[in-house]
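Excluded from the complex is one protein chain; the other protein chains are retained at their positions.
Every chain is named by a letter (A, B and C) in the order it is written, and numbering of its residues begins at 1.
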Amino acid sequence: MRAFVMKTIGETGFADKPVPTDPGPNGAIVRTKVALVCTSDTHTVGGAIGERENLTLGHEAVGVVESLGSEVESVSVGDRVAVNAITPCYKCDNCVRGYTSQCTEMLGGWKFANVRDGVFAEYFVVNDAEANLARIPDGVPDEKAVYTCDMMSTGFAGAENARIPMGGTVAVFAQGPVGLMATLGSRMQGAGLVIAVESMPQRKELAREFGADEVVDFTETDAVEAIRELTDGEGVDSAIEALGAQATFEACVEATRPGGTISNVGYHGEGDYVKIPRLGWGVGMSDKTINTALCPGGKVRMKRLLRLLERGRVDPTPMTTHTFGFDKIETAFRMMKTKEDGIIKPLIRFD
Amino acid sequence: MRAFVMKTIGETGFADKPVPTDPGPNGAIVRTKVALVCTSDTHTVGGAIGERENLTLGHEAVGVVESLGSEVESVSVGDRVAVNAITPCYKCDNCVRGYTSQCTEMLGGWKFANVRDGVFAEYFVVNDAEANLARIPDGVPDEKAVYTCDMMSTGFAGAENARIPMGGTVAVFAQGPVGLMATLGSRMQGAGLVIAVESMPQRKELAREFGADEVVDFTETDAVEAIRELTDGEGVDSAIEALGAQATFEACVEATRPGGTISNVGYHGEGDYVKIPRLGWGVGMSDKTINTALCPGGKVRMKRLLRLLERGRVDPTPMTTHTFGFDKIETAFRMMKTKEDGIIKPLIRFD
Amino acid sequence: MRAFVMKTIGETGFADKPVPTDPGPNGAIVRTKVALVCTSDTHTVGGAIGERENLTLGHEAVGVVESLGSEVESVSVGDRVAVNAITPCYKCDNCVRGYTSQCTEMLGGWKFANVRDGVFAEYFVVNDAEANLARIPDGVPDEKAVYTCDMMSTGFAGAENARIPMGGTVAVFAQGPVGLMATLGSRMQGAGLVIAVESMPQRKELAREFGADEVVDFTETDAVEAIRELTDGEGVDSAIEALGAQATFEACVEATRPGGTISNVGYHGEGDYVKIPRLGWGVGMSDKTINTALCPGGKVRMKRLLRLLERGRVDPTPMTTHTFGFDKIETAFRMMKTKEDGIIKPLIRFD
Partner (left out) sequence: MRAFVMKTIGETGFADKPVPTDPGPNGAIVRTKVALVCTSDTHTVGGAIGERENLTLGHEAVGVVESLGSEVESVSVGDRVAVNAITPCYKCDNCVRGYTSQCTEMLGGWKFANVRDGVFAEYFVVNDAEANLARIPDGVPDEKAVYTCDMMSTGFAGAENARIPMGGTVAVFAQGPVGLMATLGSRMQGAGLVIAVESMPQRKELAREFGADEVVDFTETDAVEAIRELTDGEGVDSAIEALGAQATFEACVEATRPGGTISNVGYHGEGDYVKIPRLGWGVGMSDKTINTALCPGGKVRMKRLLRLLERGRVDPTPMTTHTFGFDKIETAFRMMKTKEDGIIKPLIRFD
């Protein structure tokens, strides 16, 4: 079968790999239907997690169950299923403690296109399938369902961890796909005022579409100042970091009122340190809390996210700015790196 | 000034009372603009809290600050203000512990039309005004703002205490004004499926308007059975009791899945006991939690609820089925007792 | 091998069963070393969970790993291990939601001597062993370790769920082995005043030994009154129900102050309802919370409980009032039913 792989650091391409046939007692094999390219795929190829050889890329996909291990009972061959980017084992210490994204070790729940082949192939293998596979409801098309794999789960987690009081105020820094879902998630958590921070015109527009009451363009004004003005000088109850940069992280701490919460979902890829502004943090005594998260996985999370699609609460498809066949994935991949043509998420079709 | 009072158990009428002039160092005097009649006012007159003599009724009103105590700084004379039905002192043990609705003693945060004169008068006095008064934003009319005093605060508390997971399932039992706000509140807390239980046609319709995905009519079907069917046999993550009756409380426990939450906001007015079904409760080992609440008050709560009105998140006015001048309040009061003419909430105008 | 079984409702005895040889890919076989008899074993024989035929009894035991399934890696053959009374699968919906005691269905985490053979046999089989088996540290003898299987886990859960504020007040109703561990657990959660409610002299004495500051004998005084007096009329922050009876449950609700928590760990075996006193519950508006729990299991819980033994925090062995060889288990079982001779927990030796 064809697989789109990281050949080595900095190099991608198609490879021919054998169709998987043995899922093991607890695994499953899925035939890929649609997938999304993620910016983190480009980080991986750039060397963020070190060297890999012919590793199949991709961690956002839905498909059809091709075969199941002997111990897997809750889905059937032929079911249309979604699987999260994070596939915990659900039996190691960290999983049993409840921190499934940290399966076995820190960030270890992330297995696809990291420690095992990813989903950009005609078939992919899912570990611990009983806990990780969710059937997609009939009314939910693949093109929507695929957003549950990472974008909705991660972005919403940003909002959930932000502990937004009903009617409270929240600032979401950066309106890429995760930030946009954090904006929408904040609305869905009952925020009374959602302030999106972004400078790119298309993303500013999408931010409003997904529920931002106010959009602050940090190229035109000081974001922290603007947030304070919009909140009668108080700062926000909660700030969500959806970029992974020193400037936005720092602004999150500054813009949050005492007792508030900074919820980080951005991937911080650079430097030895991410720095907390000492005075904005109240010299360590401000009752401000800094939370972090890696995309929550597992079949229950997936079912709940799919229910939001099924019941019409959420339509993430305005983020699908481009669509490609699998044979054109290299173009999608390149565009995701350059962010050209206003790309947000490119959808890949496998049939 | 004219005040609408409970003369004695079972008897209401107008009384002439002196205009209040001394708010004390921590109090405030407010000139009433609009008010809402609550079913609990009729319970009070019926004897629910014992005998009272010429007690001014009412606990839902907005108005204009007429005078302020020497220690009150955060609002000014002439400000249009909202005050919650619950007005805690914020300095007794229970308040300092954080349970302000239980000010001084159980349910003691409820002072208006209970231990002091209520709001159905041309002027009313607010205790501990610094902590209890919130300025109404310019864009929010009195007719909306008055819903923050009780209906929105209580109904939303039902949803907040229900600990609904993002995309989770919730059943709201009874769709009176508190139940309707619990339905809306459940949507605003991220529920993926909101099931309203109700039999009156107008309330069923309003339930859908306020966000119910499904409406179960318990006169046509067994509500618990219907909820199980709508949730693939699992039961709901959360159930909200918004009536205060044995049958609905019991159904809440039965309809909730293990590990789920039953959130009670209904006032239970009868019998020595409210009974938990032993088996539905998993013989006391089901990880089900039963929460309770009395309308959360205080100026921060009010500001957040007012923000939801200001930002257009919530429009409670479809619940205002009737409007009366203050001189006709007796009619409103009688209708609230009989529930005739499909009444949900009658609004009273004081000017 | 010999197994001590429930032959049918009301009848126990020894049976000869084949030594288990195939643990399946995810299971383990353990050679039993010591066990404890639980009152709930006698309930089972009495018919509490319905008819069973030749079901091996017992759910509290430690032993040595005899063989392991192919997928089990975290313990080795020959390891001395503890396994909780509750053995969740860690992959069904309820487990993945985090409610592992409710595995698959309400109370479904309880498998030993319920839906599969228990531990009163020379060997027993553990399902999903990777998530359920914990190695016993060298310094911890079997006689202590066996208390982690149920008594410590359940009793401490009673205290943990009680949400006791640091320096707060707690009442623990009934001082059987679970209640005694709830008393100790309350001390370990930072309670400033622990009030044990009990009438049997030996248990009253043990209650003090395990950390009760005050012991209230409900045969000599009204327990709720006494608790109010000991708390300046306030009632306790938290009450723990460790018996499973209407009188104690009701007293828990009455004795708890507004905003406090009632934590139920007692098994309620009788009647259609467990009844909440309506007024003591503040007509459903007192901010009182009622929690429930079934013995938390899983290897991480076990490791933490074993650590408390290893570090000398806890010595549960004063509860071991009697010791028997496996051949005399019938005597232990009978005594556990009659509670004669001041029995708290009988320890059974298998070698």
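Please note the rule applied: contacts are C-beta pairs under 8 Å (C-beta built on N, C-alpha and C of every residue); 3 or more make two chains touch, one makes a residue touch a chain.
All figures in this text were calculated on a predicted structure; none of them were measured in a lab.
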{"item": "Residue of B:D41, B:E60, B:D128 or B:E310 touching the missing chain in the full complex", "value": "B:D128"}
{"item": "Options C:A255, C:L305, C:M319 or C:A332, residue touching the unrepresented chain", "value": "C:L305"}
{"item": "Options C:E198, C:D213 or C:E241, residue touching the unrepresented chain", "value": "C:D213"}
{"item": "Touch with the omitted chain, as defined above, among A:V19, A:V77 or A:L107", "value": "A:L107"}
{"item": "Missing-chain contacts mapped onto chain A", "value": "93-94, 97-99, 101-102, 105-107, 234, 241, 244, 249, 257-259, 264-278, 281-294"}
{"item": "Residues belonging to chain C that touch the chain removed from view", "value": "156, 159-160, 165-169, 185, 188-190, 192-193, 213, 303-305, 307-308, 310-311, 313"}
{"item": "Touch list for chain B against the chain that is not drawn", "value": "25-26, 70-71, 74, 90-93, 95-98, 128, 130-131, 298-300, 303"}
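Here is the rule we go by: only the chains that are shown with their structure count from here on.
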{"item": "Copy pair chain A, chain B: interface residue numbering same or different (half cut)", "value": "same"}
{"item": "Length of the line joining the C-alpha centres of chain A and chain B, rounded to whole Å", "value": "38"}
{"item": "Junction residues of chain C - those touching two or more other chains", "value": "93, 97-98"}
